[in-house]
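A single protein chain has been omitted from the complex, and every remaining protein chain is retained in its original position.
As written, the chain order gives the labels A and B, with residue 1 at the start of each chain.
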Amino acid sequence: MVSVNISVVDHVLLTTLDLGGTFVFAISGAVAAVKHRLDAFGIMVLAFAAGNVGGITRDVLIGATPPAAIDHLSYLGVSVLAGFIVFFWDALVTRLSNPVLWFDAVGLAFFAVAGAQKALLFGLNPVMAALLGMLTGIGGGMLRDLLVLQIPTVLRADLYALAALAGAAIVVAGDALHVQPIATTIVGGVVCFLLRYMAIRHGWHLPSAHSSGGE
Amino acid sequence: MVSVNISVVDHVLLTTLDLGGTFVFAISGAVAAVKHRLDAFGIMVLAFAAGNVGGITRDVLIGATPPAAIDHLSYLGVSVLAGFIVFFWDALVTRLSNPVLWFDAVGLAFFAVAGAQKALLFGLNPVMAALLGMLTGIGGGMLRDLLVLQIPTVLRADLYALAALAGAAIVVAGDALHVQPIATTIVGGVVCFLLRYMAIRHGWHLPSAHSSGGE
Partner (left out) sequence: MVSVNISVVDHVLLTTLDLGGTFVFAISGAVAAVKHRLDAFGIMVLAFAAGNVGGITRDVLIGATPPAAIDHLSYLGVSVLAGFIVFFWDALVTRLSNPVLWFDAVGLAFFAVAGAQKALLFGLNPVMAALLGMLTGIGGGMLRDLLVLQIPTVLRADLYALAALAGAAIVVAGDALHVQPIATTIVGGVVCFLLRYMAIRHGWHLPSAHSSGGE
């Protein structure tokens, strides 16, 4: 639909990030499915949904149809792989104190920077590219949580959407300043993860509307 | 993708309605977020979701990608503005007895007529244009309610989807009869709001399947 020229390096970088994010989010989806005692196929469905819905939404919105996750089998492959890993070694995965949260944090970092990169490649303006990066990051997790009837982490967890936005904004700013994409991608991803780390471990958070009150 | 010729007047009218609807729905989303004690960024996310998902869905369905809410920063701007207003003056907003319901009713009226206008401009048949107007009106509120785990207002509230459909149908009928768009837009929006007003204040409602029974 839209003719986009992507250099080989950009393409490899983008695909790696996208697949990496898909894998860890798929893990988080599969773990949530196991927690809610879904059967083997329910685990696969939730793994695929968590791993791919953010990217699919982004692709539909920027007009990149069919979305990469539908067009290339690799996305399905890593999602199913993640599902199998959780299915057979869930004792290992769930030994982490809150595995959904940690895998989610890594996936958020991958997707935030990948989403911003792809939106820039499709010519969106910088502000919207950063927001689409954020959306790519939060979309899959939102659906994962809704499907098992929980208020999405993004709406309750501290510094969640903001962490994704910060990571995406670094990528967008780097692009405007003509910095190497690989450098800004790494910095953006690390900043996003660190913000979530500080929120989960050390309770960093944003004020809520009633925070000035005496509650 | 689709080449659409829109007169300047139509364009201004459509944009005004769309942004107006976005603003009041964003208010309703932000108020729902405050009610559920989400943090500052959760408020922004819910404001944006409530204010823009109906229009984004409509645009994706009629092939108008990237959707206006992604392509123009003004939609983001009014959503964030609505979020800030609720964040800083929520005492003022929540003094209304049921603020989500009232802002929702105004947003429904704006979006129902705007959605129908835009669908007509993109050449949809009249019946579907009216239904897309309705969908634009109910989409954002549905996601807002789902995200905080409530059965969507549209499915429970009296005369909700019907009010949106009535407003949209007036716009579509006016178009078929070559009436001035501004006139039918105002009439359609007022009718939609009044139907909701009568439902909220005076309990107007449709029968349910068991209403003839003795319950």
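As a convention for this text, a residue touches a chain if its C-beta (ideal position, glycine included) is under 8 Å from a C-beta of that chain, and two chains touch if they have at least 3 such contacts.
What you see is a predicted model; the values in this text were computed from it and never measured.
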item	value
Contacting the left-out chain in the complete assembly, out of A:27, A:44, A:62 or A:155	A:44
Options B:81, B:162 or B:198, residue touching the unrepresented chain	B:162
Residues of chain B in contact with the chain not shown	1, 60-63, 124-125, 127-128, 131-132, 138, 142, 146, 149-152, 154-156, 158-162, 205-210
Absent chain, residues of chain A that touch it	1, 33-34, 36-46, 56, 60, 65-67, 70-71, 73, 76, 86-87, 90, 146-149
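One rule holds in what follows: only the chains that are shown with their structure count from here on.
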item	value
Chain A onto chain B, rotation angle from CA fit, given as a multiple of 5 degrees	120
